[in-house]
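Only one protein chain is missing from this complex, and each of the others stays in its spot.
Moving on, here comes chain A:
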Amino acid sequence: MRGLPPAAWAYVSVVVALAAAAVATASFAELNVQVLAVLVALFLICDSASVKLNVESARVSLSYAASLASVVLLGPGGAALVGASAVVTGQRFFAPVKRLFNGAQFALSGYASGVVFQALGGGGFHPGRARWVEQIIGPFLGALVTFVAVNLLLMAGILLLSRQATVQELRRESGELVFVCLGYGMFGLLIAGLWDALGPLSAVLVLLPLFVARWALAQTHAQQQAHAATLAALCQAVETKDYYTRGHSERVSRGSVMIAKEIGMRPDRVEAIRYAGMLHDVGKLGVPTKVLQKAGALTEEEFAAIQLHPMRGLEIVREIGFLDEALAGIMHHHEKMNGRGYPMGLAGDEIPEFARVISVADAFDSMTSTRSYRAARTVEEAVEELRRGAGDHFDPVMVQAFLRALEREGWDPPGPVVLPEDDVVETTQQDHDDPSVPIKIAGS
């Protein structure tokens, strides 16, 4: 946090001052100290066990439930105190200033939410009475929305001012986050509702299933990581034989994701295209090595073997259920807009969107990599070639999107190829991906 900009420092100071003022002015006359202690303990337990969502960098903890329970059971002052306890939270990797801000923003959220709850008349009802749920639900929802809104806005403020996130990123990620936060907050009502009958046990009963869910989500996250890593390693294994195309899958995957994000694909489709890009050439294993290593023109049969590789790839990955749309991308990534590609000769909009995306990234990486028959082209030359092919070979929309993303994010072309010392190594002479040097077919 040493690099925190002055604006962020000012922001933190203001939030902390506001929180201190809220705690100082609140009335604690009717505060039940026992309940407060239990809820603080609950809050700290929940907060130290936050769970990572699919959204990178967003960690959501069940402490929302404890906060909202304290809003109902303790009122604004108590809720602010419970929130302020986040200062001593168990997340030890946090820097002191981060903890201070965290405590302050939770205290402010709790206080604001408590005020709204009372203003809407939530304080007049007592749990344990018949029809309590019906009467309290309105004020509670008001308090819940206030809590989540204040909390997320304060967080967004610090993320923006310390430049850890951009407005775009926040907007994209806030959807799922708001939903999850509201959901977790709702459990505060359940805890508060049974507090009279069960005391702290109500929190145990409500939170136990949620902790189990948390465990399952953590497992899910670990499995997702493992899955992605395994997929990448296997793809790498497929291309290890060919010194010139090493890393090709990985880079095509990256390029495809760049395009997909640029044209505003939904996150789950971006995920799918990441895998499709990685797997687009697995079928190349089915092409006999001697065809790829042959210098000069190919016979019709040899070219047919190359043309078959998208189908062979499809054959391998067809059974992977989650790929669905990605399958079409793998199968058609060599179609051309003018209908002269393979394997089906689709044209224009008939070509699936995924395939049009992968096609651009595929050609670009091929051109900016070294091949046995030519040196790597510069990024500028490859861009020129893409522009030339737009409309005829490539979808102009995808080319434009790629060029925009390229300008912003840049591109790391692979380094020069180092062949092993012994000169017996046989190298690939044919690259079916290279649009600037089409494969020559004898007799045509």
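Throughout what follows, a residue touches a chain if its C-beta (ideal position, glycine included) is under 8 Å from a C-beta of that chain, and two chains touch if they have at least 3 such contacts; residues count from 1.
We take it that contacts and distances are computed from a predicted model.
Trainee: Given the options "Metal dependent phosphohydrolase", "Protocatechuate 3,4-dioxygenase alpha chain", "Glutamyl-tRNA(Gln) amidotransferase subunit A" or "3-methylmercaptopropionyl-CoA dehydrogenase", say which is the protein name UniProt records for the missing chain.
Mentor: "Metal dependent phosphohydrolase"
Trainee: Based on the whole complex, identify which of A:Leu18, A:Met186 or A:Ile263 touches the chain you can't see.
Mentor: Only one listed residue reaches the unshown chain, and that is A:Met186.
Trainee: Which is it among A:Gln118, A:Ser174, A:Gln236 or A:Gln307 that touches the chain not included here?
Mentor: Considering the complete complex, A:Gln236 is the one touching the chain left out.
Trainee: Going by the contact rule already stated, which one of A:Val16, A:Val38, A:Leu68 or A:Val282 would touch the omitted chain in the full complex?
Mentor: Looking across A:Val16, A:Val38, A:Leu68 or A:Val282, the contact with the absent chain belongs to A:Val282.
Trainee: Of the residues A:Leu100, A:Val115, A:Cys181 or A:Val206, I need the one that contacts the missing chain.
Mentor: Only one of A:Leu100, A:Val115, A:Cys181 or A:Val206 touches the chain omitted from view, namely A:Val206.
Trainee: List every residue of chain A that touches the chain not included in the displayed model.
Mentor: Chain A touches the chain not shown through residues 128, 130-134, 183, 186-187, 189-190, 193-194, 196-198, 201-202, 204-210, 212-217, 219-220, 223-227, 229-234, 236-238, 240-241, 282-283, 285-286, 288-289, 312, 315-322, 426.
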